[in-house]
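Only one protein chain is missing from this complex, and each of the others stays in its spot.
Right, chain A next:
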Amino acid sequence: MSVLVYTESDQGNLKKGAFEVASYAKAVADQLGTTVTALAINASNTNELGNYGVNKVLTVNNNDLNSFSAKVYANVVKQAAEKENAQVVIVSSSADSKYLAPLLAVSLNAGYASNVIEAPSNTAPFTVKRNAFTNKAFEVTQINTNVKIIGVSNNAFGLVENSASATSEDFSPAIEASTVTVEAVDKATDKVTIADADVVVSGGRGLKGPENWGMIEELADVLGAATACSKPVSDLGWRPHSEHVGQTGKPVASNLYIAIGISGAIQHLAGVNASKVKVVINTDAEAPFFKAADYGVVGDAFTVVPQLIEKLKAFKAQQ
């Protein structure tokens, strides 16, 4: 028996989210009185997983796994779960993990709970709390099957240091040919993604037009943040679809969310409410976002944002 955690990497390095799911796996393993095995595919820095409580790392190195295929990867995770006799399998909430988890659930005959925000409240019956109704509520779900899959919501559990010394074992699963072939990837490699970002800077229709996004990008740059936008902004073509956040866009669960010129419609708030701290900058003191935010500035973005950039630069220089 063990807890298996699938730790994702990007260009050969484990992602920050990998350490969060490892931390979560350690909490579950402690509850069950067992150990944590991580599965890492084509990643080099796997020894760092020990710092988050991982006891053993199954390392897979295979060029056939260079591009992500949900079905092929799910099959690799399945073989690792069977080899380790895993009772619980932990994955993240990245787009790729959410893609493979349902496939894995069917092949392992396992119940799957997604968007889980806390360690299990009970292990018999196995009960977890998850985000539902797009952050308007939480649902307590019981998983009834022998093998369980948990998708951990981004930034919900955080990193928990828990030193173990991780041993490493080469793992060579059978790899099938993919029937969904990636032909082209269009991804900015120098930018933080909304899913991985600690800080997200988001702009709304109050910014008047795409030509004014320079200051949003600059503010994001200073903070090491990802950029996002409200739905009308992407519908108008001012920003790409991939930046649209909210109930019908990407979910945001960052530590800090800065909303600039966004009114705070219910559909927008639903998708960003899982962020820990929210700041709003808006000319209208009556904008609904002020009711959802922790900090607010009533003011014109065109004067506030440039000043904030200068002050943050000075602050960062001092740090």
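Convention: a residue touches a chain if its C-beta (ideal position, glycine included) is under 8 Å from a C-beta of that chain, and two chains touch if they have at least 3 such contacts; residues count from 1.
By definition in this document, contacts and distances are computed from a predicted model.
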Checklist entry - Looking only at the UniProt record of the hidden chain, which name from "FtsX-like permease family protein", "SUF system NifU family Fe-S cluster assembly protein", "Electron transfer flavoprotein subunit beta" or "Potassium-transporting ATPase ATP-binding subunit" is the right one? => result "Electron transfer flavoprotein subunit beta"
Checklist outcome for this item: From A:9, A:127, A:162 or A:212, the answer for touching the chain not displayed is A:127
Checklist entry - From the list A:65, A:103 or A:160, which touches the chain that is not on show? => result A:103
Next on the checklist: Touching the hidden chain in the complete assembly: which of A:82, A:196 or A:221 does that?
Outcome noted: A:196
Item to check | On chain A, residues whose C-beta touches the chain left out of the figure | outcome: 70-71, 94-96, 98-103, 105-107, 110-115, 127, 129, 131-145, 179-188, 191-196, 198-199, 223, 231, 235, 241-242, 244, 247-249, 255-256, 266-267, 270, 273, 276-277, 279-280, 290-300, 303-304, 307-308, 311-312, 315
